[in-house]
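Note that one protein chain of the assembly has been removed; the remaining protein chains are unaltered in position.
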Amino acid sequence: MKTIILATAIRILIPLFIIFSVYTLFRGHNHPGGGFIGGLIGSIAFVFHTMTHGPQHTVDTFLKLNLYGYPRQPNQSRSLYLMRMMRVNVWRRRKMARHPEIRHRMIRIESVYIIATGLFLAATSGMLGLLSGQPYMHAYWTDFYIPVLGKPGTPILFDVGVYLLVIGVVLKITFVMSEE
Amino acid sequence: MNHLLIMLPILIPLYGAILSLFFWRSVRVQQFIGILAQVCLLVATFLLLFDINENGIRTTQIGSWPAPFGITLVADLFSAMMVITSSITGTAIYLFSIKGLDKARQSFGYYPVLLILQLGVSGACLTGDLFNLFVWFEVLLICCFVLIALGGTKPQLEGAIKYVTINFLATNFLLTGIGVVYGTLGSLNLAELAVLVRMPVAHPALITMAGMFFLIAFGIKAAIFPLFFWLPASYHTPPIAISAFIAGIITKVGMYALIRLFTLIFVTDQDLTIPLFTVLAGFTMVIGVLGAASQNDFRKILSFHIVSQIGYMLMGLALFTPLAIAGSIYFIIHNILVKTNLFLISGVVARRHGTFALKKLGGIYLQQPLLSVLFFISAFSLAGIPPLSGFWGKFMLARAGFEIDSFAIVLVSLAVSLMTLFSMTKIWNEVFWKKKPDVDPLSEVMTQQQQRDLRLLHLPVVLMTGFILFVGLYAEPVVAMAQLAAEQLLNSELYINAVLKR
Amino acid sequence: MEFILPFIIGILFSASLYLILHRHFFRLILGLILSGLATNLFLFVIGRLTRGGSAIIGQDESVAVEPFADPVPQALLLTAIVIGFGIQSFTIVLIKRVYQSFGTTDLDDMNTTDQIDENH
Partner (left out) sequence: MFLAILAGFLLALAAPLLYRWLGKWVYAPMALLPFSIFVYLLTLAPAVLGGENLGELHTWAPSLNINLHFFLDGLSLLFALLITGFGTLIMLYAVGYLKGHPLLGRFYLYLTLFMTAMLGLVLAGNIISIFVFWELTSISSYLLIGFNQDKEKSRSSALQALLVTGLGGMALMGGLILLGMAGGSYTLSELLQRGDVVTNHALYLPALVLLLLGAFTKSAQFPFHFWLPNAMEAPTPVSAYLHSATMVKAGVYLLARLTPVMGGTDEWQYTLMLVGGITTVLGAFLATQHVDLKAILAYTTISALGLLVTMTGIGTAPAMEAMVVFLLAHALYKGTLFLVAGNVDHATGTRDLTQLTGLSGSMRYTAIAALLAGMSMAGILPFFGFIGKELLYEASLQESPFRWMLFAVSFFSGMVFVSVAIALGFGVFWRRSESPTALQHPDKPLLYLPPVILAGTGLVFGLLQGFFVTPLLRRAAESMLGVEQVFELALWHGFTLALGLSVITVLLGYVLYRKANRLLSYASRFNDLYLFGPANLYQLTLKGFLAGATKITATIQNGYLRSYIAAIVTAHISLIVLALWENGPRLELTNRLDQLSQLRLYEVVLLLMLVSALVFLFKSQSRLTSIAIMGIVGYSAALLYILFGAPDVAATQLLIETLTVVIFVLILHKLPTFGYLSHAAERYKYILLSLAFGAVMTYVILIVKQYPLDSEIKAYYGENSYLLGQGRNIVNVILVDFRAFDTLGEIVVLAVAAIGIMAMLKLRMQKGDKP
């Protein structure tokens, strides 16, 4: 299966797929599409990537965060230390990576966390209504439109949750299965 | 606040599960979250019950969409009682799992799935929408699949395959049933449907037919005759903490759905349904108890007894008087508590002696007097010996049956309860009284850690036994509430008015 | 078409049941998937069908105008399909594990947990 052409094609296609899936997600409220379909489209990109490159590679490419850090100096205040860490990680990554004192750490984004986030977003989108005395999942909409994406509101947030969850689930399933 | 209270039984386990997922790597944190969630749930459900008891049926419209169009959550006494009982059981199971389940299983999503199971129970019991009911049943179902197969030992897989296949079919029956209902009446809201079926409809036989789909679907979930096969094939295979919860709760949720639907909606052709239910109830009781009598394994006996007891619950629905329905409700509550407890006890026994086979067990009467007492109470409660809890349900059902001259089914139920007594004494005889055959001195020695663990395992059992004793010795509050709940069920106007705000 | 669909669905149900009743694992899973498919179609068809018009409100209108497809069965169906997917994939994996553990593909070989343990 693993041919160079396919592999390259997929590498190029994946960003397209993801952009398209996000588009489908937001467009779904007015046209065919929505969280599910968007999520499925998005995840199918990853699935093909996994099938061609193997799960490890997919994880390395898309689901790893590089974090950099160095030990705190004895007399350094905690907040200052945190701020510097932030700066290291956000602005000066490349350069700092080669710094001898810096140790870097890879954080793997477990798909379980994506699932949990999706579930959390979906569940919490309904909490706003509940906390303001309305029934659960009472919808709140903004007054403005965002071009292409449409009108933001809690149901859209819900759909985003669905989207994330679907991606997480499909990723999890494919990873586990292709490790077999 | 009103909207919040009825949502809590759903939100607490949901957020508990989400949190547990975030702490995927740490079993300890998951345990903590789980127990915290269960305790909160317990408090919330009690608050809900008191609230309903005072103010009548509570409803909330999810997303503020008015009644037949959005999804309604309805909490009447029956659903509140179900939710409370399940949260009590859940608390006990959580306590049990900490020491009663191996670490490997615990670290593979056991706690979040258990919470979601709890969520499914709450959802199924509170929802007032037919399709939403289906969704929550699916939540229950997938959790059960996962839990039954968790660990993947051979018997588990074998049980799971039967469980999955048959319940998958049940799901399809349920969906087709929903299709038939929507295709005939054009609505999904239970209250609205209740109104529609009472109006002159195109053809009443279609409603009855739709009812049959639900009878099959929920009949499979509730394990009534002749649809129960998956239960004895699978319930005894997973680790005890899992089978205790599933065995205690799931079939009763199926029974809940049956009672709900056949008191609220499918009441138009009772000339057909009542004799049908009576026959099914009789067979379910008898076949279940025969199955139990023939088994020689602690857990298998208990599993088969579930079937038999489902027959009693169905009997209440078949008799269809306020007292009978109240009897069913009481019986469900009692049975959830007792059955879970018996399973837990079998787990404690097996933890000590490493087996469930009656033949290889023995001598616990002398070794573990406390456990003996706990078992004795639960077992004889199951057998319906007064003044323990089983008696009251049996009494209500028997009286209700006599009152409408259904002598045959009452006599069957009494005979079955004698056979239940027989199999409970069989366990008592073999596991507790009998001397343990071929004692292996090495296996008898326990390290201090093991002893401490074993003692901790008693905690949930004691807790549950406390509830069982309360429900039995001081039955009045539960009985009175079950009667009120039955009145609410049979007086569909109450439900309809509460939902449709008429 | 509307007249024929019920028969097609019937055939699908028959086929799925026949596959399930086979003793082979692989056919079992095929049967289950097919049965899920048939159920979904059943749900779709039994709500009334509307040819052509989808359940989308046109750009110029603010309410949907008849004839538009009944969105309710569609929404139910979507939910059902996704739920079905979750359960199906679990089942597929389960069957794979069963095959790994038991080394057989015959369902009839799996009747041990129902047996009554001898005690006499």
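A few remarks follow.
Should a chain be cited, it is by its letter among A, B and C, assigned in written order, with residues numbered from 1 in that chain.
Just so it is clear, contacts are C-beta pairs under 8 Å (C-beta built on N, C-alpha and C of every residue); 3 or more make two chains touch, one makes a residue touch a chain.
These figures come from a predicted structure and were not determined experimentally.
The undisplayed chain touches these shown chains across the complete complex, A, B, C. Checked against the full complex, the candidates B:Y94, B:F218, B:Y235 or B:W392 give a single residue touching the omitted chain, namely B:W392.
Of the candidate positions B:T89, B:T176 or B:T251, contact with the hidden chain is made by B:T176. Contacts to the hidden chain, counted on subunit A, fall at residues 28-37, 40-41, 44, 47, 51, 111-112, 115, 118-119, 122-123, 126, 136-137, 139, 141, 151, 153, 155-156, 158-159, 161-162, 165-166, 168-170, 172-174, 176-180.
Residues of subunit B in touch with the missing chain: 14, 17, 21, 62-63, 65, 68-71, 100, 102, 104-105, 108-109, 112-113, 116, 119, 123, 131-132, 135-136, 138-139, 142-143, 145-146, 149-153, 155-156, 161-162, 165-166, 169, 173, 176, 180, 182-184, 186-188, 202-206, 208-209, 211-213, 215-216, 220, 226-227, 229-230, 232-233, 237-240, 269, 272, 276, 287, 290-291, 293-295, 304, 346-347, 350-351, 356, 365-366, 369, 380, 385-387, 391-392, 394-396, 398-399, 402-403, 407, 410-411, 414-415, 417-419, 421-422, 425, 429, 432-435, 475-476, 479-480, 483. Residues 1-15, 17-30, 33-34, 37-38, 40-42, 44-59, 61-66, 68-72, 74-79, 81-83, 85-90, 92-97, 99, 105-108, 110-116 are the ones on subunit C that touch the missing chain.
We adopt the following convention: only the chains that are shown with their structure count from here on.
Separation between the centroids of subunit A and subunit C, computed from CA atoms only, is 31 Å.
Centres computed as Cα averages put subunit B at a distance of 27 Å from subunit C.
For subunit B in complex with subunit C, the residues that touch the partner chain are 131, 135, 138, 141-142, 145-146, 149, 152, 154-155, 157-162, 164-165, 168-169, 171-172, 175-176, 178-180, 182-183, 188, 232-234, 236-237, 294-297, 300, 357-359.
Interface residues of subunit C facing subunit A in the complex, by the touch rule stated above, are 54, 56, 78, 82, 86, 89, 93. Taken together, the subunit A residues at the contact with subunit C in this complex read 30-32, 36, 169, 173, 177.
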